[in-house]
Each structure stands twice: as structure tokens, then as C-alpha cells.
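Removed from the display is one protein chain of the complex; every other protein chain stays in position.
Let's look at chain A:
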Amino acid sequence: MELPIDYMTLRVIWWLLMGVLLIGFAIMDGYALGTLATLPFVAKTDEERRAVINTVSATWEGNQVWLILGGGAIFAAWPFVYAVSFSGFYLAMFLVLSALILRPVGFKYRSKRPGKAWRNNWDWALFVGGFVPALVFGVAVGNVLQGAPFSLDSDLRITYHDQFLGGLLGLFSPFTVLCGLTSVAMLLLQGATWVSLKIEKGALRDRAITYGVYAALAVIVLFALGGVYLAYGGLGFKVVGDIAADGPSNPRNAEVVKEAGAWLLNYGKYPWMIAAPVLGFVGALLALLGLKIKADPWAFIGSSIGVLGIIGSVGVSMFPIILPSTVDARSSLLVWTASSSHTTLFIMLGVTLVFLPIVLLYTAWVYKVLFGRIEVKALKTNPDLY
């Protein structure tokens, strides 16, 4: 059967959709993760903490599905990317999973018992549940930019090299830590702008704004540092020779070599791609301004644009490479060599075009029902709150 969209176009569409899902996750679940990462600092008393938790209590579950869907969609559309990254970052994935498992349990169980120690312990568990994923996801992106030590044999079985301490400590280098901190700052800003938008006006909101301002400044500085590192830090990979954009998905068909500064080549080739890093800075500045003048919706929108720009920058810098290998020139994963089959990409696009708008519609409806700020005094009267 002849499919109405050609293979190359579908691969580019699915590369974009992978970006949409990751950005959707970072914006939507990012505010919930960021809110928890600010929890012990922004909120001091038990009541304040309950109020902050209740800014995300009704929506975090839906938000987390962005991650689950992201995982599922990468599995379906980019099986090599799913297989190599999830197993290559094995212990890091376990760390993220443990943190993410703590989070829902913390939400649900924290306020079910009155004890001070019980609640305080859960507050720290919630902090871990927000902070650790934010850090590890950033470190993982850093490792993707830096390249990972894996190779594929002719059966396309993956071998991992340099398994220093099970591969966990090997993930941390100055550059990847920089990426991790950028991610933490980005999600803290996302969380702080969310809290200032959703919590009643007063001291608690003012504290969220103060932390948000610091986070916005940190995002701007760290993101700029990241750019400098890409230019002068000796990082970068590029594809050698021509590769059929509609050929079979076999990573061994392409050759990718290390070349310092190569991550910035795309901006020369396609100048419009500069829009991504520009949005990163503009978004963070808009968030900063919005926080300063207490225009909460603008602060949150600005922060979300920043997320879009920063993650988008990583994507366009690397295109068409998705995950480069540092040990084997013929193992790197490319948009042209790591996708699912033509048919699967086509079917999954159809499913996504039908269901993603429906998801967005009912999500919008739920946010409309839940519209309004959380009031601390409502905690005493409204039995539904955590």
C-alpha cells in the first residue's frame, strides 16, 4: 500500500512530535516538579505547605502522563532511541523512577496523618520527587549532547562501554552538571511562576516570586554558559557523507564523527533556527519581568516559552543526530536511521492527530473547572484538599 506521506517527511514530523512531547512534559509536569522542588523553601508552616501542595494536587497526575506518553511514543516511533537511552542510563533511570514513585505517594499520604515528623518526612520526599528528576533529566540531556559510550553490532545489539560504577558517576562531567543545573533552574522557575499564579496573594506568594526571580536570573546565566560551552568546549558531532533520508532504519548505515563546535553548524546552515535560543532567553526575561510587576499569567507564559526555547535549542543544534556514540562512528542514532517503519510512523501520526487535540480539550476544561487561587483558610473548611 502506498502511504500518502513519504518516509522522510514522517521522520521529520516524528522528530518534531518527540520535541512536542518532551516540551509538553517539561511545561506541564515541569511546573509540578518545580513546585515540589521549591516546597521546603517557599512554604514554612504546615498550612503553607499544604496550600502549595494543593496548587498541583488535582492536576499533577494528568501532567505526569506527558512523561509516560513521551516514553511510549519514543518506544513506538524511535525504538533505538528508547532502547539505547533507557538501558544506557540504567541507574540514572532507576534514580528518576524512585523519585517519581515517591512523589504521588507523598501527595496522597502526607496529610493523611497529623504527626509533625510524618509530614516533614513526606515534605522532603516530595522535594526529592521534584528536584531529582529535574536534575537527572538535565544531566541526561547533557550526556546526549556530549555523546554516549555505546556501540551496536551487526545484530544491532547494544554494548555499553566505560561502565564506571555501573554507569552512574560516569554521567557527571562539568558540562552535564551545567545542563543539570540549567534544567533545575528552568523547572524551579516553572514551579515558582505556577505557585505565584495559583496561591492567594500575600507573604507566601511574595516568597514564591522572590525565588522565581532568582531562578529566572539563573536560567539566563546558565543557558548562556551552555551556549558558550557548545562553542568552545570541544563538543559536537557531525554526519559524514550522504545518507538516504528514506532508507531502512539501521544506524550502521551512517557515519558520525566528533568535531569540536559542530553543534553550532546548523545555525549557519539554517539561520531561522536561531529562533530557538532567542525564545529561551526572551521567555526567561518575560518571566522575570512578569514576576517583578506581579503579572502572574505573563510570568508563567514567559517561563513556558523559555522551556520551549531551551529544549528546542538542544533539538535544532543536534539535528539530524539524536544520540551520538563516542566509541563507534557507525552506531550513532539519526533521524534517518533510528525510526520505526514507514507504516508505524504513519499510523501513529494518525492516532496522535485524532487524540492529542481531544486530550488538550479536556485538559483545558479541567483547568477551567479548577480555575482560581488556593486560599490557606480553605484548607480548614474544604475537606477535599490534601
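One rule holds in what follows: a residue touches a chain if its C-beta (ideal position, glycine included) is under 8 Å from a C-beta of that chain, and two chains touch if they have at least 3 such contacts; residues count from 1.
Note that contacts and distances are computed from a predicted model.
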{"item": "The complex's invisible chain, by UniProt name, from \"Macrolide ABC transporter ATP-binding protein\", \"Cytochrome ubiquinol oxidase subunit I\", \"Sulfate transport system permease protein CysT\" or \"aminomethyltransferase\"", "value": "\"Cytochrome ubiquinol oxidase subunit I\""}
{"item": "Touching the absent chain when the full complex is considered, from A:G19, A:P40, A:G71 or A:G315", "value": "A:G71"}
{"item": "Option touching the unshown chain, where A:Y82, A:W298 or A:F319 are the choices", "value": "A:Y82"}
{"item": "Options A:I13, A:M93, A:V327 or A:V376, residue touching the unrepresented chain", "value": "A:M93"}
{"item": "Missing-chain contacts mapped onto chain A", "value": "57-62, 64-65, 67-69, 71-77, 79-80, 82-87, 90-91, 93-94, 97-98, 100-101, 103-105, 107-109, 112-113, 154-160, 163, 166-167, 248-250, 340-341, 343-344, 347-348, 351-352, 355-356, 359, 362-363, 366, 369-370, 382-385"}
